[in-house]
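For this view, one protein chain was removed and the others were kept in their places.
Now for chain A:
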Amino acid sequence: MRIFKSRVTRAITVAAATALIVTGCSSERDTTEGKGKDGAKDTFVFGGAGDPGSLDPALASDGETFRVTRQAFEALLEHEPGGSELVGGLAEKWDSNDEGTVWTFNLRKGVKFHDGEAFNAEAVCANYDHWFNWTGTYQSSAVSYYWQTIMGGFAKNEDKDAPKANYKSCTAKDENTAVIEVNKASANLPGGFSLQALAIHSPKALKAYEKEEASAKGDAITYPKYSQQAGTVAGTGPYKITKWNKGNKEVQLERFDDYWGKKAGVKNLVFRTIDTEEGRRSALQAGDIDGYDLVSPADVKTLEKAGFQVPTREVFNIFYLGFSQEKNKALQNKDVRAAIAHAIDKDNLVKTQLPEGGVAATQFIPDTVEGYSDKVEKYDYDPAKAKSLLKKAGEEKLKVEFCYPTEVSRPYMPSPGDLFELMKSDLEKIGITVTPKPAKWAPDYIDATEAGGCELHLLGWTGDFNDAYNFIGTWFAEYDKQWGFKDKKVFEAMEEASKEVDHAKRVKLYERANEVVMDYLPGVPVSSSPPAIAFAKDVNPPLVSPLTQENFAEVTFK
């Protein structure tokens, strides 16, 4: 008995001692973490929702990759801090000919790449020619999505279905003047010149890239090694990438002391992946990170109450209820579509489901995008009118399948399940029988909507740059299975606007196109909402960007 007691006591003592040591060690961690020699905090840690895919932004098409690379790479143009207007980036000024086919860029002087190379017009052309001459696997749209979206195909297209090349040439007119020519005017220009995917790399790095091929083994694309580890990539941005620790899910960047502009406020910048929203929130609350993105609207007030800073971005997205007219023939009747539009109480959705600053939408672009029209036909909440429209269409017993995604939160759609429930209830009030069709976001839901497999569905879009075509052109420029309609008026309005070179005239044509689209009513634009981003109490945060293009070089500690 005595032995038993003494052993138990010993075990408890050992356990307590271990706990004390570990606790002591964690306390030590808290006091020294991320501090420089002078004791001031010199490391800013930001929590992202996913791992970056590549350190070469030209090979990427996702926001998590661009968030990291944006701190190290700069494009010819960029967006004003905290806004969506185009301003000079590596080019101080830019201009095009009347046809919109020749773009001249006056480049910034005294810019150096992270590897010591000088930035000049030849470097710009080396990049554009490098992308244009991609072959093999690089021509897959999984690898070069944005090049193909903005500039079309390649010098020699290897896939018969690849888009036709719109890029023609790049000429270094002199040290600081680069001229880029395209075959025909495009609605994606000049906005496309601001994309991270078209950011400029050091020519020395480009030569190293060329030695490493992306390859396809028949069942997957293997990304080149240089894009998967720090060391080779070199941009001109305020930070240089120093380490990508995939096991620890973090990318480390260090201030670039030869940066041409204002030097970064904090020496070390770290992006760490924390997949879940509540995981990121807990990490911020525990003091393990200094900021995170994709804050749930439900957490905004709690975080603010606890003293955290939660600035919201200006709206630059659209959330819509889509119709597939081929899947449910009743939806081919405009009266039925209008009845559904009148049945949805958008104001209630905005008030109860979206973060503060959210607004009900009247068209498929937010009011911050040029081309927004005040004259579009509006479909206000009016259940009585909705009922009479259904009666007129002879669809009083309409049945619809309504798809919505699960286990996902998008900037424009924080809680799809709740949004669905409210819309379902609105539709049932006017006598429509709704069959719920929940599906996992990717790939099930995306596949189903893209293939036109959902009679009603919820989707949205966050703009890449401030041009209405980036929104409405994506859906309504031509026949798309997602919507399943062919309407000459809509398609022609899109084409006319996209061809116009004169900016002011194009904006007018976009306004007209929005009116045509809303007259036809292919779906119901529901809302635009400002995604929130959170920062610790001791951080002076960067200006938040409607395009989620925050520049973390602006961050300092209080």
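By definition in this document, a contact is a pair of C-beta atoms (placed from the backbone, for glycine too) under 8 Å apart; a residue touches a chain by one contact, two chains touch by 3 or more; residues count from 1.
The working rule: contacts and distances are computed from a predicted model.
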> Quick one: the chain not pictured, UniProt calls it what, "Aspartyl/glutamyl-tRNA(Asn/Gln) amidotransferase subunit C", "ABC transporter permease", "Fe-S oxidoreductase" or "ATP synthase subunit c"?
Replying inline: "ABC transporter permease"
> Pick from A:E80, A:E210 or A:D447: which residue touches the chain that isn't shown?
Replying inline: A:D447
> For the chain left off this view, which of A:E117, A:E250, A:E356 or A:E401 is in contact with it?
Replying inline: A:E250
>> Considering the complete complex, identify which of A:D159, A:D257, A:E304 or A:D502 is in touch with the unshown chain.
In response: A:D159
>> Give me the chain A residues in contact with the hidden chain, please.
In response: 3-4, 8, 11, 22-23, 25-26, 28-30, 33-34, 43, 45, 50-51, 53-54, 61-62, 137, 140-142, 145, 159, 161-162, 214, 216-223, 228, 243, 245-250, 252, 268, 270, 272-276, 278-279, 282-283, 285-288, 439-444, 446-448, 450-451, 459-461, 474, 480-481
